[in-house]
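Have a look at the structure below, then the notes.
One protein chain is absent from this view; the other protein chains keep their places.
Here is chain A:
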Amino acid sequence: MLLISCPNCGERSEGEFTYGGPVQAPRPNPLETSDEDWVDYLTTVPNPLGPVQEYWWHAAGCGRWLSLWRDTRTHDIVEPPHGL
């Protein structure tokens, strides 16, 4: 069980949160971007063996969206990698 630190409520159990998917690059303007980049944006998400940044929603709590870094190998919440 993860303890997720909500900016409003402090440390709360993972069960109160809804997973919101990995954080992606910002949505490009489909009229200005190339077909390849648009398809890439629609279908490809980061899938690292290690830390990944993702969204969680404190659905059964204050309703706040937050993002955190989680290691996909251990499920531990970790510090963002250097440079990010």
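Observations, loosely collected:
The definition used in the following text is that a contact is a pair of C-beta atoms (placed from the backbone, for glycine too) under 8 Å apart; a residue touches a chain by one contact, two chains touch by 3 or more; residues count from 1.
To be clear about the criterion, contacts and distances are computed from a predicted model.
Its UniProt record calls the unshown chain "Sarcosine oxidase subunit beta", which is the correct pick from "Anti-sigma 24 factor", "Multiple sugar transport system substrate-binding protein", "Sarcosine oxidase subunit beta" or "Heavy metal transporter". Looking at chain A, the residues touching the absent chain are 1, 14-15, 18-19, 22, 35-36, 39-40, 42-45, 47, 49, 52, 54, 70, 72-75.
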